[in-house]
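Excluded from the complex is one protein chain; the other protein chains are retained at their positions.
Chain nomenclature is as follows: A and B, assigned in order of appearance, with residue numbering initiated at 1 for each chain independently.
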Amino acid sequence: MRHEARPALLLATALLGLAAVGPLLAPYGPTEMFDMVAMRTQPPSALHPLGTDPLARDVLSRLLHGARTSIGIAALAVAVALSLGTLIGMTAALGGRVTEAVLMRLTDAALAFPRILALLLLAATLGPLPPVEFALLIGCTGWMNTARLTRQETGRLLATEHLRGARALGVPRPRLVRRHLLPALLPTLIAAGTIAFAAAIPLEAGLSFLGLGVRLPDPSWGNIITEADGRIVRHWWLVLFPTIAIVATVLSATLVAERFAGRAREDR
Amino acid sequence: MARLLLARAGQAALVIWLVVTATFVLVRQAPGDPFAHLAADPSVPVEVRDQLRRSFGFDGPVGEQYLRFLTHAARGDLGWSVSRSAPVRQVLARTLPNSLLLMGTAVLLGFAAGIALGAWQGWRPDSAVARLTDRLGLVLLSVPEFVVALLLVLGPALGLGLFPVGRMRTEFGPTGFAAIGDVLHHLILPVLSIALVLTAVVARHQRAAMDGVRDREFIRAARARGVPEPRIFLRHALRNALVPVLTLTGVVLPSVLGGSVLVESIFAWPGMGLATIDAVLSRDYHLVVGCVLVSAICVVAASFVADLAVLWADPKRRSAR
Partner (left out) sequence: MRRSLLTALLFALLASCSGIASDGPVGGSVIVGEAADADALLPPLFGSISGRIASELLFDPLAELSGSLNVVGDSAFAPRLARRWEWSRDSLTIRFSIDPSARWHDGHPVRATDVTFAFHTIRDSLNASPVVSNLGSIDSVIAEDSLTAAVHFSRRYAEQFFHASRIVPIPEHLLGGIAPGQALRTSPQALHPIGSGQFRFVSWEPKVRLEFAAVEDHYRGRPKLDRVLFVVSGDPAAGLAQIWSGEADVWEPLLPGQVADAATRSHVRVIAGPGYDYGFLAFNLRDARDRTRPHPLFGDRTLRRALTMAIDRDAVRRAALDSLGLAGLGPFVREQATADTTIEQIPFDRAAAEATLDSVGWSQRGSDGVRRRGRERLSFTITVPTSSVPRMRSATVLQEQFRQVGVEVTVRSLEFGAMLAEVDGRRFDSVLWTWRTSPSPSSLRSTWASTAVPDGGRQNFGSYENASFDRAVLDGLDATDLATRRASLRRAYQQIVDDAPAIWLFEVRSLAAVHRRFDIPNWRSDAWWLTLGEWTVDPAQRLPRDARPTTP
């Protein structure tokens, strides 16, 4: 597993870098349209290395700008999900029996609500959203596994002699959380976060495919596939390149996640 | 044990009630209503839509509608699906079996292939084939299901003409036994769209589990006793490495459910996933609630079964409770 981790880390760093500076590298603007007659859905060429889309826009530029949108959305969504999940999980573990029961039943209910249905419903209710709000939406439907994990882990940690001692000594709760619980939970959270990140990228693409994703004409990888106009073999470049971008991102995230999960296990 | 089961069942009922109530309220907050499509026709007066809302009981306050829904639901009546011109119960009875056929086949296939592949990869980690399939699996695991489905439609179905591009049967096609073959023919690509990714996921877990037992003492002991290698692999290694993978079923189900929604839409498979998207987009209030209810029951039941399995497999935990 280790031999795969280094290239994966490199790839992940490269992709994050791309999300940061990608728009600067783009040869054209993401919504800049060329000649509507001559330049629509043109295959890759020297001027447009990844071709153009049905609105005569440069696919490479949209892909590079889309990197920021897609990776940014996934990252923000994960941050939201992790914070929510940790908060709820820890409150449940540290709170009384009633708090725990209420919070964990809520978590169960949220888990029983198939995520795609929840997102479909919410997206239909709220209408198409700008990227940041869309990321919040994805994050708010993805905190449940983290909450469960955090409660379990916190429960385990609280049972260790070290923390039982700390509690007996009357260490105040905020300090307990900050100094003892959070640092110990960190590897687990990072592993959970990267897994969630790997799940959020295709989720964005899938929702965009249903027309419920990021508001057009903002480019995202999912939007580029969606705008490829159905099932057309002739326009392969509109599906292939964003797919490669998605696969590369998810792949590196998965490998990094496994690396951290391995670490988390070793630490125990 | 019986008390435990009863408590779990109570919790499950509570969870499902929460989900249904949330859906009931949420779907009515979405702009539009089941008859909004009539607004697109300039010849339809607005009063027609108002009257339709009244006729079908979508005009009162949400609380009142909710009470009416509960009393009807208690009698097993989930209301009328406006977009499908049928009782919701009948729509679910028609579409659920189709979805179960699709998802059941995909899950069985995905787990069988994933376990076999992963176990073998874990047992012979240094062989060239194991490495190659491992890399391939990693790539596959990263492709969204709907992209796999799109590619399968483009290639084998539309490009080569080997498979139908959608739906469940050939219309005016074969009857009798041949009809079963016809359904299977339609089933292959949608199942593959879900199963390919699932295989990769399961194989990865199975390989990791196998890694964990390969060099353990009881294996070495068996080998020293002269137990034949295939027997060690099957009876000792795989058996022990199987438990963590089987518990994966409960976790995987929601994501399979999610994937199947998109796959059903791409292949026009007449299942519940397609019905759900349809229902949400056409604001078919009763049908949305019905579909979410069934999905929630499935998910809760699956996690319940998975918990039971863990309890049964792990006596230590049973006594700890």
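The rule is short, and it goes like this: contacts are C-beta pairs under 8 Å (C-beta built on N, C-alpha and C of every residue); 3 or more make two chains touch, one makes a residue touch a chain.
Bear in mind that the values here come from a model prediction, so they are computed numbers and not experimental data.
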Visible contact partners (per top-of-document touch definition) of the missing chain: A, B
Among B:G155, B:G212 or B:P270, residue touching the chain not depicted: B:P270
Hidden-chain contact residue, picked from the options B:Q65, B:S142 or B:S282: B:S282
Residue touching the undisplayed chain, where the options are B:V44, B:L136 or B:A221: B:V44
Chain not shown, touching residues in subunit B: 30-32, 35-49, 51-52, 55-56, 80-81, 83-86, 91, 94, 153, 157-158, 161, 164-167, 170-173, 265-268, 270, 274-275, 277-278, 281-283
Missing-chain contacts mapped onto subunit A: 31-33, 36-37, 40, 54-55, 123-124, 127-128, 211-212, 215-217, 229-232, 234
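In the analysis below, only the chains that are shown with their structure count from here on.
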Whole-Å gap separating subunit A and subunit B, where each centre is the average of the chain's CA atoms: 22
Subunit A residues touching subunit B - in the complex, by the definition given at the top: 4, 105-106, 108-109, 111-117, 120-122, 124-125, 127, 198-199, 202, 205-206, 209-210, 225, 231, 233, 239, 243, 246-251, 254-255
Interfacial residue positions of subunit B with respect to subunit A in the complex: 11, 14-16, 18-19, 22-23, 26-27, 29-31, 138-139, 141-147, 150-151, 153-154, 158-159, 254-255, 257-258, 261-262, 265, 276-277, 280-281, 288, 291-292, 295-296, 299-300, 303
